[in-house]
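Heads up, one of the protein chains got dropped from this complex, but the rest are sitting where they should.
Letters A and B mark the chains as written, and numbering starts fresh at 1 in each.
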Amino acid sequence: MDPLSPPPPVRRILVEEAPTVALPPVNGNGHRPHAAPASPLRRMPRADTAAIERMRTEALSVAYGQKLAVNQVSLSVRQGEVLALIGPSGCGKTTLLRSLNRLVDLTPAATRGGRILLDGEDVDLFDVTLLRRRVGMLFQQPNPFPMSIFDNVAYGLRERGSKKPSKRELEPAVIEALHRAGLLEEVKDNLDHPALALSGGQQQRLCIARSLAVQPEVLLLDEPCSALDPISTQTIEETIVSLRTEIAIVIVTHNLQQAQRVADHVAFMYLGDLVEYGEAERVFNSPVAERTREYVSGGFG
Amino acid sequence: MNVSGSHNAKPRDRTDQRAEIALGALASAVLLLIAFMIVFVFEKAWPSFAHNGLAWFGPGGNVDEQLANTFNSPANPNDYVYTMHAWPLLYATALITGISVMLATAVSLLSAMFIVEFAPAVMQRVLQPVIRLLAAVPSVVYGLIGILVLVPFVGNEVISGSQKDSVRYVIQLDGSSILVGVLVLTVMITPIMVAITVDALRSVPRHWTEGAAALGVNRWRALRTVGLRAARPAIVAAIVLATARALGEAIMLSMVSGSVGFAPNPLDGTTFFFEPARTLAATIVENAEGLSVKPFGETIYAFAALLLVSSAFLSFAGWAARQSMRKYTLQAR
Partner (left out) sequence: MNAPAQAPAPPPPPVASPPAHQRGEESWSRGDKLGVGLAWAAGIGLCLIAAAIVIFMLVRGFQYLSLSLLTTHPLPSLEQSQSGGFLDPIEGTVILTILGTLIAAPIGVGIAVWLSEYGRPSWLARAVESGVEIVAGTPSIVLAIFGLLVFQQSFFGFLSFTAEGNAVFGRSFFTAGAIMGLIALPLIVGSTREALHSIPAHVREASYALGKDRISTIRRVLLPASRRGIGTGITLGMGRIVGDTAIVVVLLGASLQIQPENGTPVWGLLKGTGSTLTTYVYNNSPAGEGGAPEKAYAAAFVLLIVVIFLNFAVDLIARGKEPGWTR
């Protein structure tokens, strides 16, 4: 690409339209028109579709030793929408996320109070391994295993029963998962190559495929794009939004613009407290709490 | 004095240069020593190899008889007897070392996984000194317990009369056997492997263990698939180390595995495990007094030459494997 030409316009995610890569054509004067000013995000209206509640926390508190990281938080995670947890560093949003699939239990010093319900059942009452198959998670740093791409995606499916499914049996599920994650085109000829040879963005999408292969009902994303370049970020955001009708999605993000792009519901946390919780439009444009207003307008971070 | 701000102060003055050369010479002396060792031992061993050619490694006759004949060679150097077909010893060495390493690998992988993931805190604290203790017990103590407790037990309680009868004309079964040898040797080499494997499993990056957990894979599966895979180089190094140790074990095996240069016959079924055998190292230590008798000594040095080559090769392989891990641990072996 000609280094002196203007950079491609920033694209907003429009769910109805397929993203394109072409620049606007050169007009008669020999100039490319500037991109139209970015229009506000177009979303599916909420009114007619009732999002189904999949998970709910009731007065959830998490403490590390004496320090309270999450304080009496109650919110709802629904299929059909993306819930974004926003807030400055250290406010407890990652801890909250990690308690939804009981990953905090792996930290010895952590204690939990309150309840978490998955489809109405208390998550403490069922097997944590089974819980994690229904509530998947994606991490900040892509963490593909030191295996081939195929083995990575098939991992969750292989390691969960007595019978080891054969490669042929697994192939359709793996292809499907890679397709949903938007990675299939790029790797379909190289499924046996080591996963660690992929680029950062590809690795993260591989991790998405890996999580999707297990067919979770809820997907938790812990700042999945913070280590990635803008193009990969864009692709992943598109994937997230396309998945929301089938899977309840919770995304923790540092990036307010990202939250504005993808979220339907927003929960703003500050120092462990849930300060504000509501629809994205309202929280960003007319927040109720003073602190939310300060944060959203960039007053602190 | 050089007032240099550079922290890579090259030794510019004479004392430093001399110190470097002196210390370097000292370090190189190790290499010289090894070179001498290889040369001297092979030089002493050569006649035995030369007189037998490749048949040295093959079967044929009774090893103990051949050793006795060599020991009783006439005084005239032209009449020295060198006949040696060392196959029973090689076979015994490979058999005992091989089985012990395989058993020890299985046991140490399982114990390491236990220590890292499933053991309650109390047991974790107990197992550390237990492993150190097992590694520290001298081989002669292992041998003593073996020969005074295990061998009579096996000889009297485990081997049946009919089994003894079945091989009566070939060999006497008294409990000294490859069974006892393998069992005790496994206990001796397991601790080394456990220590290395535990270290390696503990250094598996957390993001992999969390990633596996987040996929709904239980702790055992995650450890077995991701943990062991990540720890593979360390496990290979541990196996190499353990094999070298097993190869060189002379005293304990000479006490419990039998003092006959017999090649156990796998076609004997279970009786196979009750038959005695003697490894190269055990043979050397049992015949150490006769080293001054020329042809006999040269035959023994031939055994040592073989051991030297295999252990040098193994050590080098282990060092190369660990270089790719680049880690210094306190159990610096």
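Note that in this section a contact is a pair of C-beta atoms (placed from the backbone, for glycine too) under 8 Å apart; a residue touches a chain by one contact, two chains touch by 3 or more.
The structure presented is a predicted model; accordingly, all values stated were derived computationally and were not measured.
Visitor: Check the options B:D79, B:E157 or B:E289 and report the residue that touches the missing chain.
Guide: B:E289
Visitor: Considering the complete complex, identify which of B:M37, B:A50, B:M102 or B:V170 is in touch with the unshown chain.
Guide: Missing-chain contact among the listed residues: B:M37.
Visitor: Suppose we count only contacts with the excluded chain; which residues of subunit B make the list?
Guide: Against the left-out chain, subunit B lists 1-7, 9, 11-13, 15-16, 19-20, 23-24, 26-28, 30-31, 33-34, 36-37, 40-41, 44, 107-108, 110-111, 113-115, 117-119, 123, 126-127, 130-134, 136-141, 143-145, 147-149, 187, 190, 194, 216, 218, 220-221, 224, 241, 244, 247-251, 254-255, 259, 281, 284-285, 288-289, 291-292, 300-301, 304, 307-308, 311-312, 314-316, 318-320, 328-330, 332-333.
Visitor: Spell out the interface residues on subunit A facing the chain that's missing from view.
Guide: Those residues of subunit A that touch the unshown chain are 12, 14, 16-17, 20, 24, 36, 38-39, 42, 44-45, 48-49, 51-52, 54, 79-80, 119, 127-130, 133-134, 160-162, 215, 217, 245-246.
Definition applied: only the chains that are shown with their structure count from here on.
Visitor: Compute the distance, rounded to whole Å, between the mean C-alpha positions of subunit A and subunit B.
Guide: 53
Visitor: Across the complex, what residues on subunit B touch subunit A?
Guide: Counting only subunit B, the residues touching subunit A are 207-208, 210-218, 221-222, 225-226, 229-230.
Visitor: Mind pulling up the subunit A residues that touch subunit B in the complex?
Guide: 101, 103, 106, 129-134, 136-137, 139, 141, 143, 145-147, 155-156, 159-160, 207, 210-211, 214
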